[in-house]
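A single protein chain has been omitted from the complex, and every remaining protein chain is retained in its original position.
Take a look at subunit A:
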């Protein structure tokens, strides 16, 4: 149905554009009662051919008039003679219509693209990057794409910024795909991007109110090199790749575990110093360009209030610390928030998540991003391990993507609302 209206509008625009060629829209600023009187008379004179877009009311409100090309000279002279100030708001109505028409066609195409995007499938990096562009084009009033630097293999690292404006509003960070083989995390983030955009557009609580006070930064692919590598072949050496793709001191082994490379108790137990190991920490903290790019971006921004990272699998919702077993100072509050969030998650499909600190729930881990964020003062830092608990593990069937994404959204939404309600 919307399609037909769009086509009709298109035809109308084409027909009308010639009629409006050369017309201008003037904005009149009446300054006295006399001005108002004059304008009201103009308004009453229908034969003169002026098209009043706003009515003449008072000196408080400007009056917009579309003036046919043939009348332009006469009207401008008349206004000048009566000392009524005006500005040219639209220089040529036809041009404006042309631009609008182009935009309409473009938007319809973009909308078709996002509507036809298959969220229930795993996509390669190029497809995801194209999706980002389509989403930005379709929601340009809300979303922009930020390039925060390049990967080891020189791929761009993009963050989607959801913002209703303002200068460095308090912000929420969500990343996915730190570990390449955890495909459900990228797929979930793609769905989330679309969901946040749609909720904002359709004015669905609480997204508009959250975005009125905070910005959301969503990084769908934090490890593009690794992700591309997992697509190179069905062979397990590629599909189960976890790390980055940097060269190491061992020519036979590549890559660093991007979640052991952060400057948070780097070098402690809970990571390996063997380049061939899956949890190789790297030669030094932030040695990996991917980690450096994200860390620098967040530090330079300086106003992040929440940091969340999506991984798989095991169905866990965790908070700091990973590097040590002692409780974080905010442990009680973080545990409560995580517990409530996991209940919200559970309400969608009955999926059960366990809640606890990284150290106690999964294992000791040093150099983890969540610890880094927390130690930097970003209080509401959480790590998700998405579906499942081991049946399919990293190879979660695509028909579970949307369900997983939705339940994850319920948890994230809860946390974001909480963060928004508890400024610090």
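Here is the rule we go by: a contact is a pair of C-beta atoms (placed from the backbone, for glycine too) under 8 Å apart; a residue touches a chain by one contact, two chains touch by 3 or more; residues count from 1.
One rule holds for everything that comes next: contacts and distances are computed from a predicted model.
**Student:** Between "ER membrane protein complex subunit 2", "Cystatin LXN-type domain-containing protein", "GPI-anchor transamidase" or "Phosphatidylinositol N-acetylglucosaminyltransferase subunit H", which matches the UniProt record of the unshown chain?
**Tutor:** Answer from the record: the omitted chain is "Cystatin LXN-type domain-containing protein".
**Student:** Touch as defined at the start, partner being the missing chain; which of A:31, A:45, A:273 or A:391 qualifies?
**Tutor:** Reading the full complex, the residue touching the unseen chain is A:391.
**Student:** Where the complex has a chain not shown, which of A:31, A:51, A:109 or A:126 is the residue touching it?
**Tutor:** Going through A:31, A:51, A:109 or A:126 one by one, A:126 is the residue touching the chain not shown.
**Student:** With the missing chain put back, one of A:35, A:139, A:186 or A:254 would touch it. Which one?
**Tutor:** Residue touching the chain left out of view: A:254.
**Student:** Among A:43, A:64, A:95 or A:153, choose the residue that contacts the chain missing from this document, as touch is defined above.
**Tutor:** From the options A:43, A:64, A:95 or A:153, the contact with the absent chain belongs to A:153.
**Student:** What residue numbers in subunit A mark contact with the hidden partner chain?
**Tutor:** Within subunit A, the residues touching the omitted chain are 121-122, 126, 129, 152-156, 225, 230-231, 233-240, 242, 245-247, 251-254, 257, 269, 272, 276-279, 314, 325, 350, 352, 354-356, 359-364, 389-398, 400.
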